[in-house]
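Of the protein chains in this complex, all but one are displayed in their positions.
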Amino acid sequence: MIIILLNNNNNVRADGREFDELRPFKIEAGVLERADGSAYLEIGGNKILAAVYGPRELHVRRIMRPDMAVLRCRYNMAPFSVGERKRPGPDRRSVEISKITADALRPSVFLERFPRSTIDVFIEVLEAEGGTRCAGITAASVALADAGVPMKDLVVSCAAGKANGNVILDLSEEEDKEGEADLPVAIMPRSGEITLLQMDGHLTPDEFEKALDLAIKGCEKISAAQKEAIKNRYGEENGS
Amino acid sequence: MIFVEDKDLVVPGDVLADDEYHTGRGTFREGKNICSSLVGLVAVRDKKVSVIPLQSKYIPKRGDVVIGKITDIRFSMWNLDVNSPYSGFLPASDVFGKEKRDLNKAFDVGDVLFLRVVDVDEVKKVKLGLKGRGLGKFRGGILIYITPTKVPRLIGKKGSMINMIKDETHCEIIVGQNGVVWVKGDPMMERVAEKVINMIEKQAHTSGLTDRVRNMLSELLGKEIEEEEIEEETEAEEVPEPEEDQIQG
Partner (left out) sequence: MAVNIVPEITRKSITELIENGERADGRAPLDYRDISIEVGVIDKAEGSARVKIGNTQIMIGIKPQIGTPFPDTPNVGVLMTNSELLPMASPTFEAGPPDERSVEMARVVDRCLREGKVLDLEKLCIIEGEKVWMIFLDLHVIDYDGNLIDAAVLGSVAALMNTKIPTAKVEDDELVVDEENKIPLSINEKPLMCTLAKIGDELIVDPSLEEEEIMGARISVGIREDGSICAMQKGGEDPVTRDQVLKAVESASEKTKELREHLP
């Protein structure tokens, strides 16, 4: 008896990736001159710039804390970053992403070392292609390290989800739009602790667990690139 | 057990050693492990692991000598920017004693002073003082800003690095522990010193720096510089108390 194995095309993604494959990405640290720390990240068609000022003096007394630094984040999309021009200024989506980004980064920072000060994180999406909030968090953590902010670990972020009936890693813009679920996750890789978790769509508990594990694996891969980007920044200046 | 070597470049979260070792600057203990909290170079001394950061902000400590700029004049004090997330204040009584005087007759906004950190409280309010040899207002010269952790490298063991620059450029140079450097001399020499100091800052974490500094000085000044016994400060651990002659400039 001859058994013929057919290639199940349902599992091939539009861009040819495997279900657990990340889009091509690159990270660079220390790309701006004025900011205390900065990073640039590309993943798929995303181009994200992150910058950090701080710890620095906080002038808004209302939010100042006597026992620790406050960490604030502003996520913003450039008007030219999307297909249809986006009007400048924060919209509700940006405000929410700003908040969850700050929440995702805070657990990693030794805030108690800098009472009465602020650490400001700025994320600019120069070009968007699905998964900008995850890319923003990943870049922001590199920028914090670049600025010399003491942290217990870098924070890295990645999304998994479901499209075309399959649980997949790192959704492209199209997969995000047309797909059945989107699950952005951020972790501190050494401990595996989760600092960002959102879910949007429709998953069975089984699918959710698969997707969560996929996202965590994706994060671990990106984490290695974060460390390399930081080290590369200083490698070049070594005696040249 | 230690998992890294002296002078390795590490990033926040890297595991450096287990509980056979003690935590030094730039590290923290988590369970049985000692981890790095910063981007920097590992320094291992006996059983202590530290990470010397490549980038950091200056946090004032009592006893430091710093260079600050006056940003505001209040009722009985001046506020100063000391290149830190924390601003400092200089009480008028430090200058005027018990008499009441117009503060801006002594120092005005924009003036640059060499001061001592007298006290820092638990919420990091910084009290500055002018009582001490060589402290006071700078006249003329230029300012150069470097990362505070690189100050020891700039000074060198027993001042060797900074003295080489002073001698060759004939400039007065004062290095504040807060990363602000004052240079005064012939305008061209000031710029030569500036270039050299900026180069030291960029390459502070590398070895063979003294030779490169000597070469750069030779090139910029167009002359040969003798190879004296220059001891390179390769260990940037604790910031050393500046020698009396450095405060004088």
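In order of appearance the chains are A and B, and numbering begins at 1 in each one.
In this section, a residue touches a chain if its C-beta (ideal position, glycine included) is under 8 Å from a C-beta of that chain, and two chains touch if they have at least 3 such contacts.
Because the structure is predicted, anything quoted here is derived from the model rather than measured.
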In the full complex, displayed partners of the excluded chain: A, B
Option from A:Ala78, A:Ile194 or A:Ile216 whose C-beta touches the chain left out: A:Ala78
Residue of A:Arg34, A:Arg62 or A:Arg92 in touch with the missing chain, whole complex considered: A:Arg34
Per the touch definition above, residue among A:Gly16, A:Pro66, A:Gly89 or A:Pro205 touching the missing chain: A:Gly89
Sole contact to the chain not displayed, among B:Ile2, B:Val15 or B:Leu143: B:Leu143
Residues from chain B at the interface with the omitted partner, ascending: 69, 71, 81, 108-112, 138-143, 182, 187, 190-191
For chain A, the residues touching the chain missing from this view: 32-35, 38, 45, 47, 49, 51, 53, 56, 74, 76, 78-85, 88-89, 120, 122, 124, 126-129
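Convention: only the chains that are shown with their structure count from here on.
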In the complex, chain B residues that touch chain A: 9, 11-15, 26, 28, 30, 35, 37-39, 53-57, 59, 85-87, 122-124, 202-203, 205-208, 212
Touching residues (chain side chain A, partner chain B) in the complex: 36-37, 54-57, 66, 108, 110, 114-117, 145-148, 150-154, 188-190, 226-227, 230-231, 234-235, 237-239
